[in-house]
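All protein chains of the complex are present and in place, except for one that has been dropped.
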Amino acid sequence: MIATYTRRELMVVAAGREIRDGEVVFVGMRLPLLGFGLAKATHAPNAVGLFENGVIRDRPAEAFIYTMGDPPNIAGAVACLGLNDVMSLLQQGRVDVGFIGGAEIDPLGNLNTTRTSGSGSLVRLPGSGGGGDIASLAGRTVLIMEHEPRRFRERVDYVTSPGHFPGRRRGGPATLITTLGVFDLTGGRVQAVTLHPGVTPEQVRQATGFELSIDEGIPATMAPSADELAYIRKADPDGFWTGDTMKGG
Amino acid sequence: MIATYTRRELMVVAAGREIRDGEVVFVGMRLPLLGFGLAKATHAPNAVGLFENGVIRDRPAEAFIYTMGDPPNIAGAVACLGLNDVMSLLQQGRVDVGFIGGAEIDPLGNLNTTRTSGSGSLVRLPGSGGGGDIASLAGRTVLIMEHEPRRFRERVDYVTSPGHFPGRRRGGPATLITTLGVFDLTGGRVQAVTLHPGVTPEQVRQATGFELSIDEGIPATMAPSADELAYIRKADPDGFWTGDTMKGG
Amino acid sequence: MAFDQLIAAGTVAKVVAAWVGNVAGGSGYGFRRAYEQGVPRRIVMEDHSNFTVGLALKAAAMGLPYLPTFTGIGGDIVRGHPRIRPVDDPFGGPSLLAVAAVKPDVAIIHVQRADREGNAHLWGNLGLTVEAAFAARRTIVTCEEIVPEEVIRSDPNRTVIPGFLTTAVVEEPGGALPSSVQGYWRRDFEPFLRYHQISRTPDGFQAWLREWVLDLPDRQAYLQHMGDATERLRVRDRRLAAAANFAP
Partner (left out) sequence: MAFDQLIAAGTVAKVVAAWVGNVAGGSGYGFRRAYEQGVPRRIVMEDHSNFTVGLALKAAAMGLPYLPTFTGIGGDIVRGHPRIRPVDDPFGGPSLLAVAAVKPDVAIIHVQRADREGNAHLWGNLGLTVEAAFAARRTIVTCEEIVPEEVIRSDPNRTVIPGFLTTAVVEEPGGALPSSVQGYWRRDFEPFLRYHQISRTPDGFQAWLREWVLDLPDRQAYLQHMGDATERLRVRDRRLAAAANFAP
C-alpha cells in the first residue's frame, strides 16, 4: 500500500535526511523541527538540536509547540541557556548543520527575508531572526523554500542570509529543499538532485527565475515510509505545518 | 571602659567606614570582608557586596570562610553568577567602591602584587587576582597595606593595580588604610587623614619610603566601639585575620 | 506581536530588531503598513540578526562600546549599518565586524518570582532577558509572585537579575499572557491568530486597540475581558526541578 502524503510531509522527510547521526543541528521551527525529530527517531539517534533562544534538546518536545520558547520545548531539554550562548557555540564552529527558510533565493543561495520589491511594490518581511547567523556560521546550511518563480530570482533584493561569496570563512548553503525537489548548492549554482514524485523538469524550470541544471533521468525524491509518516502525523496531528495549506504561513 | 583591640581590628573598622549606605561594594577577602560585614551591621545596612567569583551578597556569610568560593559564602547569597558577570558590572561602572591590598605602594597609589626586587633579590608575589580589575574599573578604591618602609616606595617595581595616571577613565585610589593610619590619595599624593592611636607622625615618616604630608595636630583614628569589636570577634572568632599576627598572611 | 501592536498604535519612532512579526502567521501587518506606507507614521528600522541584537545588548551589559563578531559577513544586514562596522583582528586573523552597544532606557522583564529588593528568579526560556536587564539604565521586574527573601536566597544560581539592578518590582500574575511562563502559564495561541487576522486592516487594528486597550480602564478589567483564559491556561501540573542542596 502506498501512503498518500503532502508535499510538506515529503519536505520534512527530505530535511530529516540531511541530518547525519551524531551531528549538532541548529534546528529552527516548522519543517526543520519536524525533520530533526524524524531524524532522531530513525537514522540519527545521536543528533543534538540547538534552538536560537538557548534551548538544547536531544529529543523533540513532548507536545506540539508554536514557538521554540513554548514550555513543552523547555521541559525535558538537556540544557536551557541564553541566546548568546548557543550563538557562541555556532560562532565557534560547533554546529554541523543549520536550517533556514526564506522568501526569496538566488543561484548563490542568498536568502531574502527582509524586504522585496519583486512584485512591483515594496513588501516588508519579518527580518532575519537567527537566519543570517546560521547562514554565516553553521558548518553547512539546508535551505527550505516554496518553489515559485517570484521567489527564485536571479538576484535577491536584499541578502538577509548570505549564500556563497568569495572569502567565506566556512559553511554555506549545501542543500535546498523546495516544494518541487531537492537541490545541491555546494557548487555555487543550483543543481537538481531529486524531483518530488510527479514533478517534471519543465515544471521546475518554469517555477525558477534563473538557470538551474537538471540532469536527464533525474531520480524522484524518495517517498516517505509509513513509519516516517506516522512520526510526522503524531508530531503535527492537525497538519499545522505539514497540511496542504501550511497554517504556519 | 576602653576595649583593647588589635591594629587589624582598627583597620577593619576604618575599612567599614569607607562604605556608604546603599553602595555597591567589590569586597574581596580578609579585612575588607570583615569591614563590609561591619558596615552592613552598623551605618550601611543597604550596601551590596560583589565577589569576583560571581557571588553577590547583601549580608555576610553565616560562617567563617577562607575563600570567597567557600560554601558558607554561597549559601544565602542573593545571586551566584560567574566571574565575567560581576566583572562586567564592574566594567559598566555599577560598582561604587572596591578594596585592594598590595605588597608595595607608591605615592600615586600604584600597587604591586606581582614581583619585586626591592629587597635586593627577585621575589615573586601571587599576582593580580582581581586587584588590577578593581583598580581599573571601580568608582573609587580603598587600599589596605602593611605600613613598612620597604613596601612604601617612591616607585613600585611593577604596577599590578594602577593608581592615578593621566587619562584615567574613572575611579582611582581614594583612601589608603595601613597599620599606622588612614590616608587620602585623591590628590595624587599621600595625605594623612588620621593616625592610629599612639602612632606619631615621625613613626609614619620613618615607615614610608617617600614624601607624605601629615598636618600638625592630625587627629587619631577613631577607636572601635565595643559593638564594633563584638561584631568583628564574632565574625573572626580565632583572630585568623584580625589577630596580632594575621594568620592569613 | 507586541512590537506590531505598539507600531500600529503609532507609538514607535524606531525599531531595533532582528524579527518583527507574529508567531501565528509570519508578517506583522502593523509593522508592514508603517514600513511600507508610513501608516500611521513612518518608522526608522534598524535591521539586525538575532546574534547582532544579542551582541549589542551584551556589549552594553559588559560595559563595552562594542563586541566583535563574524556573523553577517557577506550579507546586507551589516552593509552600511549605523551600528555595525568592520574591524581588524589586532592579532592578525581575519577581519570581523564590530557591533555597537545598545543601552535601553528601560528593560521590562517578566519572571516567575522576585523578592522585595528585586532579586529575580527566572527559569525556562532565557533568550536575551539577562543581557537586557544588565544593559538597561532602568530595569522593571514584573513577576508571578513576590516571595520572601529566603526563597531567592535558597538558590542564588537561579537569580538572573541581582536586586541592585532592579528599579522597580511589580507583582502581576499572568503579566506575560498570552505568552507562556514556564511552570505558570501555557501560551494562548488564539490571541496571536486573532490579532493576526484582525490587524490585516487599519480599521481592524483600531477595533482591536479599542477592545483590548482603550476600553479597558485597568488591569482588572483586562483580566475579566480575557474570560476563562486565565483558568484555562494556568499550569496545574508539577514537574519540579531535581533537588539541589546548598547546605554549606
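Lettered A, B and C in written order, each chain numbered from 1.
What we mean here is this: a residue touches a chain if its C-beta (ideal position, glycine included) is under 8 Å from a C-beta of that chain, and two chains touch if they have at least 3 such contacts.
Because the structure is predicted, anything quoted here is derived from the model rather than measured.
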Absent-chain contact - pick from A:Pro72, A:Gly188 or A:Pro201: A:Pro72
Touching the absent chain when the full complex is considered, from B:Glu9, B:Asp133 or B:Glu228: B:Asp133
Candidate in contact with the missing chain, chosen from B:Pro32, B:Gly54 or B:Gly118: B:Gly54
Touching the absent chain when the full complex is considered, from C:Val20, C:Ala61, C:Val78 or C:Ala100: C:Ala100
Hidden partner chain, residues of chain A it touches: 24, 48, 55-56, 58, 62-63, 70-72, 74-81, 84-85, 88-94, 137
Residue numbers in chain C that touch the chain omitted from display: 63-70, 85-87, 89-91, 93, 96, 98, 100, 112, 121, 123-124, 126, 147, 151-152, 154-155, 157-158, 182-184, 186, 235, 237-248
Touch list for chain B against the chain that is not drawn: 52-55, 66-67, 69-71, 74-75, 80-84, 87, 90-91, 110, 114-115, 121-133, 135-137, 158-162, 165, 167-169, 248-249
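Convention: only the chains that are shown with their structure count from here on.
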Centroid comparison with chain B (C-alpha atoms), farthest chain: A
Innermost chain by mean C-alpha position: C
Chain pair with the most C-beta contacts: A-C
Chain A and chain C: spacing of chain centres that average the CA atoms, whole Å: 26
Mean-CA-position distance for chain C and chain B (Å): 41
Residues of chain A touching at least two other chains: none
Junction residues of chain C - those touching two or more other chains: none
